[in-house]
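Note that one protein chain is taken out, while the other chains of the complex remain in position.
Just so it is clear, A, B, C, D, E and F label the chains in written order, and each chain counts residues from 1 on its own.
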Amino acid sequence: MPHAEPWLERAPLLLRDAVNALLPAPARWWVDSFLDIAVLLGVFGLLFAFLTLAERKVLGRIQNRPGPNRAGWGGVLQPFADGIKMLTKEDIVPRLADPILHFAAPVALVAFSLMSFAVIPYGRHLLALDMDSGVLYFFAAGASSELAVFMAGWSGRNKYSLLAAMRALAQLISYELPLLLSFVPVVMISGSLSPSAIVTAQGGWHLGFIPRWNVLTPWGFAGFAIFMVASLAESNRSPFDLPEAESELIAGHLTEYSGFKYALFFMAEYFGMCALGGMAVTLFLGGWQAPCAFLGFIPSYAWFGAKLLALLLGFIWIRATLPRLRIDQLTRFAWKFLVPLALVNLVTVGFWHLSASWSRGFDPLRWAIAIALVVIPFVAMGRRLSAGLGPRTYRFAAQ
Amino acid sequence: MEITPEQKDELRRHGILLTSLEELYNWGRSHSVWPLQFGLACCAIEMIATSMARFDIARFGSEVFRPSPRQADLLIVSGTVTKKMAPQVVRLWNQMPEPKYCIAMGACAISGGPFKQGYNVLKGIDRYIPVDVYIPGCPPRPEALLNGLITLQAKISGQSISGPDAPRHLGSADSCEYPVPEFGGHDLEPPKNPDLWQPPAPARAPKP
Amino acid sequence: MLGTGLIKGLMVTAKNLAGSFHDPERLVTTEYPEQRTVLPQNYRNFPFLVTENAEDPMGTLRCVACQICEKECPPQCIYIEKSKDKKADAAGKMQIYPAVFDIDISVCMSCQICVEVCPFDAIKMDQVFEIATADRFTGLLLDRGQLSKPNSYFHQIHPTDAAEVDGRLAAERKAAAEKAKAAAAAAAAKAAASTASAPSPVKAPPPVSAPPPATAVPAIPPPVSPPPPPSPPPQP
Amino acid sequence: MNAVLAAIALLILASAGIALTLRNIVRSVILLVVTWFGIAAFYLWAGAEFVAFAQVLVYGGAVSMVVLFAVLLVRHGKAGVAETPAPSGRIVSALLAGGAIAGALAGAVALTPLAPAAGPAPFAPVRHIGVLLLNTHAASLLAAGAILTVALLGGVVLAAGGGPEKEDGP
Amino acid sequence: MIEASTDALLPSPGSRVRPVRDPFHGDLLEVSMGPHHPSTHGVFRMVATLDGETIVRLKPVFGYLHRNHEKLGESTTYLASMPYTDRLDYLCSMTNNWAYALAVERLIGQPVPERAEYVRVILAELTRLLNHTCLAGFLLQDCGASGTPLMYAFREREKILDLFESLSGSRMMCNYQRFGGCRVDPGAHWLAAASRVTEGYGRFLDEFEALLTGNEIMMARTQGVGPLSAKLAVAAGVTGPMLRAAGVAYDIRKVDGYGIYPRFNFRVPLGEHGDTYDRYMLRILEMRESIPILRQALAEIPAGPIMDPKARLRGLRPKAGESYGRIEGPKGEIGFYLVSDGTPNPYRYRVRPPSLINLTILEDLCLGRTIADAVIILGSVDIVLGEVDR
Amino acid sequence: MSTLQACLLLSSLLFSIGLAVAIARSSAILVLMGIELMLNAASMNFIAFWRFGPNPEAATGVLFALFAIAVAAAEAAVGLALVIALYRHQRTIRLQEATRLKG
Partner (left out) sequence: MNPAMETPEQIRDRLLARFPGAEISLVPNPAPGAQPSLCVGAAHLREAAVFLRDDDALRLDYCSNVTGIDWPKPGHLEVVYHLYSMALRHGPLVLRARTGNRADLVSLPSLTPVWRSCEFQEREVFDLYGVVFEGHPDLRRLLMWDEFKDFPMRKDYVEPPDYEWEPTAHDAVAAKAALQHPAAAAPSPAPSPEKT
């Protein structure tokens, strides 16, 4: 199994160490951490900038138009134009608003969403913080972000914002549970809460060519699907963008935000999306592992990046297509569909774990049972969820 | 601190910094004009058409139609402003953060247009808020709106940070809020904002 | 099964995304300032006044200031004042002409009713639309000088209409000329009857496209009519 | 090490103390969330990673949301946002009681001779905790699970049933 | 005194709409949606009283686009009102023109040549396609589908607008029909282009339906939302696709048979539940029915004059009298009521606005639903403010 | 003062603040929050004793803290449900006014 050249694999680290070597020893720990943070911020800041552009361009292409193409070469400078404008825009704090919370909300949101970047393994050797319970840390950081959304909605003293705050709370309470339940199978199989261990556990290939990624097992696929749906809801993306539902609540919790604070929210949304995408890659898509053995010469962080970008493209694609749910449908979907499905998935993974010794000769049976355990509840519950809905036939007047 | 144009030329000659800062600022503003998602009448449909695939205002970076005035840069007054609606339009304008621009799109927004004889029609939105670009037509073609946007971009790019041709928002601080007219028994009160709009005298007297 | 509808929809958008790179049906954008939509012949946006002759736009307006369009204009955006004197039109006939002809295009709704009611084919619909301006008071009130455009321009934007109009006008003029000729001939015959030896006094009608002499441009009476403003017409 | 503890202590006590005095309930609750984060920081400082993250998840993610939801649901008149102040007698008695307890506890802590066993951080990886939970303390875990389930069911019954309005979702 | 009027058909007792108070006071939240709101389709305002997100009262407020159309119509000539009718329902200027032309033609007894009747049918059906397409796009936009359906709808709309533009000279404000015919003759080229658009429309509808009609979210959002009973629909004077979605077979093209509609074979689709999904699907089905009408009209259109030679443009002075002309517009019955006193201007010029009257039942449909439902119910009513407020 | 004592001091102060909140505030929600704070102070003690106490290997303190968090969450859920139910029936969340047990 070919590996990328060690120096290529470690290239970012080597660069950091080279910088570090110039400095006196006592400063090194600080500079180390500082550089990690700076690089993360830089990379994801740029990713955010170009992600907004990519979203606008892809959305445009899906809608038969080219999208921004005038600022800079083919539009690449569009995010910077937006940035300059946002930075220089007047910052309005409504007279009735709660000024402290109004200010604290975007700051807290960005801080929380940045915190989650610390524990994602970006490459074989690239991990800012190797934590024993890193996954837990990740979700702890993510859970706090809805608090910021609430603060934003409440502080504006705007009725639409208030409704958005209520929606944000209801949405969070509903989707936190499936999100947490969806990754428990991964923890059960890999026996660790450490992201790097989870990635390592997904190394290798079945039959020499099918990667041992979690998503390629029945329970993993179900878990991945639940995780993606729940993370769409967690990052307030369409079709779960109810807190800022444009056609209903103007701009929801953002209604009273202008200028740079609004840009911070925007940034946090994309950071949250990137973080959840990165965690999905780590938990289900084999992290930085290459999909095929012969492609191993490409450095691991490139694989991570490619998978992340693919997921983000998926987010954009879904946003361009789907309409939005209603708040009661959203909570019902979470409680009556996703949570039971995630619980059933726990049973599936238990079975998978116990039947690990069947692999001699009974492998197809094991797969069949696991698939049935996933598909049958899905179909049954899906039918219950969509009871009474369906295409209709129409009659025509006699004359 | 006031800088005269001569001083500014001097500065320009000496330091590139101010010029390039100014250029950067203007470039950023002019390439990221986000309109308010606000339609009034017929012209609004052409405004929507402008943002659609055929004309694609996104190419100018302006497809981000924000529903909340707090995040918008450009108020496109697209259609007839009735007297019942005028206070809302002024309120929306007041809610937008500086720097902000206003395009009066179509005959009705400029002057009341074909409906100017109506008792409930405001004869031009510039009676209450300052208008940067007027686009005549009823309704203007989507290309005409794009042309108006280009005109606006050119106007922004020509502004300098200081001096007499500085944009409105860098000037006096009190120019941001405009008084909102109130509903009276027969008309809006006041029927115009005299600080903002002083029409020229009528072109000609009635024939005896 | 739950989700099939979603997937079907996602397939449609994916098809459009992929198609936008190779299928012109799926990337329909006209990139406006560089590419332009070909305007159909019938397209109308704001009226203009037809002059017969490009060299002397003011001298050969077809308009005779009959004020029908002013009366019929639904939003009342046309203002005309008749001249006090007469001058020769393109056909050489002495006509009243508009001393003032203003159109407020900040009011005009391009409904084309002025064109339909004009008995002289003097006002036609233009096709300009790039007239965004920052100044309402000076930029959007077009006067006689800004409104008048030569017949060749009319031919350029509405070839079919212009040809028809020219044909009709030529026929009318021919008829008028023949009538005049006949009248002249009758007069001549009468004259000849009285003085048989006199030579034929029939004068040829002035050529259609001949510009009237420069002196024919009347001095505009100062109190009612302003001189053409220095600003150029807002033609792109 | 102790500077960090002091900072954490300051954060916890200050936010809790200010939350005590604010009349605006929403602000109070948000400050209490800050207190909970401070407590999580304390756990982290003490080396109990797992407990710290559990604290953030449960308090920052769930309890605070439920509390704020409740605040918004019951905002009635001024009760929701600005609370009517309690009679001063109660405030005095509350401060007296709090102060007395604080004094008594502090005295007890100060006077009790405690072995200063500040060795290296004890080893408690997640796996270890999991094993303990499922072996030694399996019964307690079950009991806790049962309590949680019953509490949630009870909560749903209490909140959804009997009232004049129906709720969206559970 | 009033017998046989069931209470269900009556409006809820109204009171003055309260001025907006502190939103944090009281149990009920009063939200004023509009006149500037992304999904009120213009400057429409709904004052909704919410309990949580549930609507307990909803009063529409009109007049933000009241541009005195009727007063202007009474102060100008009959001809000069024609371009103003374009601006009534500014998505459907051709049908507005037709309804007005019909009313004036009835007032003066003006015949219309055969070819013009065919052209009118072609244009009316194209307008129906255009309007329903836009409506479907806007409705899905209101459901939260970030722009894509609307973009596709407008992509097709542009094709029809191109037809209108090359025929009448303007994309939206066609001002094309005259009393006694139409203004310009569409040449063979135009008819061929119209055929091409017609033939392509079926494909577009298939794509559009694949995009969202069968979508589970879309169905969950619209099915069972805002059902309208046939009884209430008739009592409230609801017309157009909304009425037929409630199951009442009443299509003025069939009932009045104005123009040359009796010559065409087309079916009138009927809904069963009267809910938002039915209203959406009815429009899709009507578009599918419009295509054969167009095909037939484009194939059968005879040669001949486009204007009645005796028709007058200027100086129309109808004798004293009155007439009411109505047609089946895309939004419902659009009618013009004219009273003449023998002068060049109409004495009374009245537009019967289908959008306004269809809004009568808005509160009934929205009560007890959430604010998100109200948005799509409003979207499915299909209003254009130019015509609601006039 | 040893670290352990400092930690215990901190938790006892927090406990008394929680107590004061529970007594002084009249809003039922804040009273609940005060109780939560007291519970938190207790779990801080568990952690402090586990970390700096004489017998760290057992990790019992950690487990106790975890259980305490779980129980506190349950308590919050039930308590807030009670508050909402109370509000539904009596339109108040002021504990002084909630004097009837029957709705």
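Heads up, the rule we're going with is that contacts are C-beta pairs under 8 Å (C-beta built on N, C-alpha and C of every residue); 3 or more make two chains touch, one makes a residue touch a chain.
If you're wondering where the values come from, they're calculated on a predicted model, not measured in any experiment.
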Completion exercise
In the whole complex, of E:P149, E:G240 or E:P318, the residue touching the missing chain would be E:P318
Practice task
Identify the residue among E:R87, E:K331, E:R350 or E:R369 that touches the chain left out of the display.
Solution key: E:R350
Problem - Full-complex contact with the absent chain, from E:G63, E:P83, E:P113 or E:G379 - result: E:G63
Practice task
In the full complex, which bits of subunit B touch the chain not displayed? Write them out.
Solution key: 83-84, 119-120, 123, 183-187, 191-192, 199-207
Fill in the blank from the handout: The missing chain sits against subunit E at residues 1-5, 9-16, 62-63, 66, 68, 70-71, 106-109, 232, 234-239, 248, 250, 255-257, 318-324, 326, 333, 335, 337, 339-340, 347-348, 350, 352, 356-357, 359-361, 389-390
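As a working rule, only the chains that are shown with their structure count from here on.
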Exercise for the section: State the smallest step count from subunit C to subunit E, taking one step as a move to a touching chain. Expected result: 1
Exercise for the section: Sort out for me whether A-E or A-D is joined by the greater number of C-beta contact pairs. Expected result: A-E
Exercise for the section: Averaging only over C-alpha atoms, locate the centres of subunit B and subunit C and give their separation in whole Å. Expected result: 32
Practice task
Would you mind pulling out the distance in Å between where the CA atoms of subunit D average out and where those of subunit E do?
Solution key: 59
Handout entry: Per-residue overlap in subunit C, given as positions that touch at least 2 other chains
Key = 2-3, 6, 9, 12-13, 16, 27-29, 31, 45, 74, 109-111
Completion exercise
For subunit F, residue numbers touching 2 or more other chains are none
Practice task
Please name which positions on subunit A make contact with subunit B in the complex.
Solution key: 56, 60, 63-71, 75, 77-78, 80-86, 88-92, 246, 250-251, 254-259, 262
Handout entry: Touching residues on subunit D, where the partner in the complex is subunit F
Key = 1-2, 5, 8-9, 12-13, 16-17, 19-20, 25, 28-29, 32, 35-36, 39, 42-43, 46-48, 50-51, 54-55, 58-59, 62-63, 66-67, 69-71, 73-74, 76, 79, 83-86, 90-91, 93-95, 97-99, 101-102, 105-106, 109-110, 114-119, 121-124, 128-129, 132-133, 137, 140, 144, 147-148, 150-152, 154-159, 162-165
Problem - subunit B-facing residues of subunit E, complex - result: 35-38, 42-43, 63-69, 71-72, 75, 83-84, 87, 90-91, 150-151, 154-155, 157-158, 171-173, 385-386, 389
